[in-house]
Structure formats: structure tokens, C-alpha cells
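Structure in C-alpha cells, see below.
Here's a slice of the assembly, chains where they normally sit.
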Amino acid sequence: MAAPVSSQSPAAPTRQAVIDELVIANHILANEGVVDGYGHVSVRNPANANSYFLASAGAPALVSAADITEYDLDSKPITNSLATGYTERFIHGEIYKARPDVMAVVHCHCLDVIPFAATGVPLRPMYHMGYFIGEGVPVFDIRAAAGMTDMLVSTPALGQALARVLGRRPAALMRGHGAVVVADSLHVVVAKAYYLNVNARLQLQAMQLHGDGVAGLSAEEAKKAAQTYERSWESWKSRLPR
Amino acid sequence: MAAPVSSQSPAAPTRQAVIDELVIANHILANEGVVDGYGHVSVRNPANANSYFLASAGAPALVSAADITEYDLDSKPITNSLATGYTERFIHGEIYKARPDVMAVVHCHCLDVIPFAATGVPLRPMYHMGYFIGEGVPVFDIRAAAGMTDMLVSTPALGQALARVLGRRPAALMRGHGAVVVADSLHVVVAKAYYLNVNARLQLQAMQLHGDGVAGLSAEEAKKAAQTYERSWESWKSRLPR
């Protein structure tokens, strides 16, 4: 990415560069089937830890730079202030509040994890690309936080409840809904969302082969097998339409 | 869709706009794999509740505006009166008669529901995108209505039998055949047909993981989780070839 030099720091990407990368992240997630017409991805403002960027509307495949809105951590719009925004933007804001280490968040209805969320069968790391699953992937049940709902994390309180279940983990499943995935960069969060889903599919297949005898990574192997996934980003980017 | 202003009402879409949207619905259903060379989608005429629009021939991917025919609720052609029409057009006419609330109907051989129709395992809503399944998805067995047949709903009487099994529900499976899905708009019926199929796949996977312990949405959650799916339509439209 040939971004213009930032005035804040020689190392930091410019605001426009951050926005452009976020648009690409939206398109990659749609093109690789991690999200469909719904789902969203955000990135914390690298120049201001108290705000984050997120599209204010639209299907991920159709998001453009003009849709990207800056929100404060209460998920109130700083730019595009007339835009309503995604109903579930609180997922992002409340996680950024609770997790200073998190720089990017994906919320998806990624299909292969939904059966795990519905059964409580714990996800386990099946191969090194899913190493982060070794840190544990809890299941958020919105019923425990708020009883009967429309399943959406549509208030700050629900966002906080989700962030509490997530804790220090890299991802949480959401019963009857999907998943949330966090990471310390936009490139990594996209890859973790992708491989969370792939790993779920592999685990189901392994359990079909031999229910009780599935050996993925041990806890220590999972810890050592941390990935940057940088080659994935370039590969996915090259597959985008047009 | 930049449709010319209708002379009937400032709010109602013109006849041509309705036809154009129906062509797009045909193409989306084919492009997303909900229908293959067979299957069809109709919309009630918004200017005349006693007629509906449906292609008179051809595979959904190839339907053009010239193929769209207006039928009365007995499924006799009002326009293109020389066209034979789909053998199963009575599915549409008889449902429009029995269900004044229904504005659009899809009939598909959508693959993932066929195993459910063949086993009688009830579909359950696995996530909010399949919320409407909470209203119940009965199975129409043509044998109960007419004994040994070619499986096709090819007469008014068979269409009425199907409409009776459907009742007030959003969809019915058809043993050895496929499904019918209804909704109060064309956009929503396309999305419900799509997510009916996705939800079936997720339920099969969840049952493979943990047969007896599958927890999707509760009845009350399903009721609250109603979707407009509007983002899906734009996303699917953008994926159409050319």
C-alpha cells in the first residue's frame, strides 16, 4: 500500500490509508465468504485510541471509503454524524473499551461456527492456522445477559456483556447468531475470522471420522504456532473482483 | 432502481419496475444456487391483488422482461396468452388466493432442504437469519392429496392442497421435490428462500456434532428476530454476472 506520509509519525499510516485498508478488509471478508450481506469489520484509529473506524451502512462487498465513519468508544459517530450506523456497532465500541490491546474487530455470521455455538461443543485448534483457538473460544449466550431478545447486540449494555464473555480471548461464538473475532491488527483479524471458520469445518469432519480421538494442537503447540498470516492478505487481495 | 413515476400512486412502483425487479429476482436465485434450471419466483401485481407476475417459460437465469406474464389467480394468462406457462404455476395462484398477505412466492428444488423433506426431521431456526423457521415449516406430501403422481403441483386442486398444508406459515417443504416460500415482498421472499436452505445445512451440521443437544433460537427469540434482509438484496444484485 503506497500511502502518503503521515504528519503525525513517520511510522503511522495516514487516516486515508487506514480507511482504504478497511474498505479492502470489507471486500476480502465478503469475497472469501466470511460475511454475506451482513457482518462488519472495524479498526481502531491508530492516531486516537479513543475512536474507531467502521462503515455506517451497507453490505460489506459494497462498502466504499465514503461509508467509513469514525465513532467514539460509546459508538457515537464523530464523522458522518447523520448516519444511523449498524445496529450492532456497540460490539466494536465496547470491545475497544475493554481491550486496549485490540486494534481490529470482525463480527460475522460465519456459517461453520454456528453449529458449534448451537451445541456447546468446544472449538479446538485443528492445525497451526487456527492456533489462536487454543486460547479458548467461549460462547456468548445473549439470553444469559438479557433474556428474550431479537438476538442483536444493539445496546452498550449488550456490547459490554459480550466483551465480558470474550475476556482476554481472541474470539467468542454467539449462540444463534455468529461470532466476534479480535486482533492487534486489521490484517490479522481478517485472517483469524477466516481460519476460525475453516478450523470449525475441519473439526466437524474429524469428529465425524473418529468422534473421541481427535488430536489437533496441544495447548503448548498452539501457543508456539502464532501466525502473522501476512501472505494470506496479499493472496486474498489479489482475488478481489476488478 | 430508478423507476419512472407511476400514474397510479406516488408510492406504488410502476408495472415495468415490478417486472424488472422480478427479472432480477430470477437471476439472483439462480446465481446464488437457490434454483438451478428449474424453480420459479412470482410477485403479486401491486396494482391488482387479483393477478400476479411470473415468467411463462425458461430457466430462471435466462428469464428476461419479455418472458414475464401476468396471470389471474386461477393461473390463466392475462398477457402472453399464447404461452403455455410453467406446469406448476398453480402453486403461485392458489397461494395468492388463500393468503391475501402474501405478495411474493418462490418454488425451488433447493438442495439442502430435500433431506429434511425426506426424513420428516423438523427444521428449526439455527440463527436469526432463519428466524421465520420458528413459525414452523410443514412438509407437504403430495401422496396424501393425490396418491401416486409425477410429483408436480400441476393442477388447481394440487395447488390448493399445498396451500392448505402451508397454512399461515412462511414456507413448506415438499417431499421428493423441494420447497415453497412466501413473503410480503419480493426482496424478502428471495432472502427467505436463500436462508431456508442455509439454515437446513447448519442444522444438519449441528446434528452431526451433537444430535440431541442442538439449541438454535427459542420460539420467542425467533419471533423477535424478524429481518428485513434489505442488505442481502443489494449484495446479491451486485454479484450478478455482467
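As written, the chains take the letters A and B, and residue 1 is the first residue of each chain.
Everything that follows uses one rule, which is that a contact is a pair of C-beta atoms (placed from the backbone, for glycine too) under 8 Å apart; a residue touches a chain by one contact, two chains touch by 3 or more.
On a predicted model such as this, the values are computed, not experimentally measured, just so you know.
Assembly remark, whole complex in this entry with 2 chains visible in place, copy number of the identical chain is 4.
Basically, only the chains that are shown with their structure count from here on.
The best fit of Cα atoms from subunit A onto subunit B calls for a rotation angle of 90°, in steps of 5.
In whole angstrom, the spacing between the mean C-alpha positions of subunit A and subunit B is 33. The residues of subunit B lying in touch with subunit A in their complex are 125-129, 198, 201-202, 205-206, 208-210, 213-218, 220-221, 224-226, 229, 231-236, 238-239. Remark: subunit A residues 30, 36-38, 58-62, 109, 111-112, 114-116, 118-121, 143, 148-152, 175-178, 204, 207-208 touch subunit B in the complex.
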